[in-house]
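Missing here: one protein chain of the complex. Every other protein chain is in place.
Presenting chain A:
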Amino acid sequence: MPYAVRRTGQAVLVIVATFVLAFLLLHALPGDAIVARYASPELGLTAAQLQELREVYGADQPIWVQLWQSAAGFLTGDLGTSLQSGADVEALIATALPSTLALASLGFAVAVLLAVGIAVAATFSGAEWLRRAFRSLPPLFVSIPVFWLGIVLLQVVSFRLGLVPVINANPVEALVLPVLTIAVPIAAPLAQVLIRSIDDTVAEPFIAVARSRGASPRWLLSKEVARNSLLPTLTIAGVLFGELIAGAVVTETVFARTGLGRLTQEAVATRDIPVLQAIVVISAVGFVAINLAVDLVAPAIDPRLRKAVHA
């Protein structure tokens, strides 16, 4: 299928471009990584010792050579060495990734459930005041900052009400509040887009025709509206993946969880360039993969896109 091949090719190109751009930007920071890490006066290293360190880390090479070496490393699975801890970056990532993946995927699933629930209640529930109430939820959710929500949830749900323990919690309990924290700001734009596209679909003449055939509201929602409203929402869902990464940084910091977000925060604080480079590339791969999946799934949902696909 040429469409799939073309889109995959584009995806790979985006990842390569991200890698190069991230590398160049990180190395364009004033002073190189070695200076940032070791040149502080407390360590008392001489200029000669710093130069030696540079040679060890390969930082004395021209930037193109460094880029090439780094790229070759990424392709063979060698992501480099953390300047901060001296540990292999791939080991750091391997410890951080599973916990973040659990947080992100659960958070996203909860966000989808929340968004669908709000959107359906806002468009199909019986009473008008109820529909209005649900319609005002997404704008409210959008304006809630993630860190604030995390702290409030901790304070109220955990400390005051004692509903979910955060100290000595089992892995499931430990996930409840972070997942909620990360889900709400993602559910909000999703619900907004979903409400909007349900509204648009319901206004279409074919919905009136379906009603004229005797369709019940339930039938309308499940057989006529759902699939038509899905596509715009799916596209937004792909874009919101970026939000998920940003959300993980704040959430993991607030709840003191290990994970990619926490690792990012620490790496930024200490300017741990190899770690940052790896995180940027992994995020890009995730982002591109999800949007690629959305693009490849879209024709399955809307037959009108299939023609363009084959052309």
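FYI, contacts are C-beta pairs under 8 Å (C-beta built on N, C-alpha and C of every residue); 3 or more make two chains touch, one makes a residue touch a chain; residues count from 1.
By definition in this document, contacts and distances are computed from a predicted model.
K.L.:
Given the options "Fatty acid desaturase", "Glucose-6-phosphate dehydrogenase assembly protein OpcA", "ABC transporter ATP-binding protein" or "Monovalent cation/H+ antiporter subunit D", which would UniProt use as the protein name of the unshown chain?
P.N.:
Per the UniProt record, the undisplayed chain of the complex is "ABC transporter ATP-binding protein".
K.L.:
For the chain left off this view, which of A:93, A:106 or A:215 is in contact with it?
P.N.:
A:215
K.L.:
In the full complex, which residues of chain A touch the absent chain?
P.N.:
Its contact residues with the unshown chain are 204-206, 208-216, 219, 223-224, 227-228, 301-304, 307, 311.
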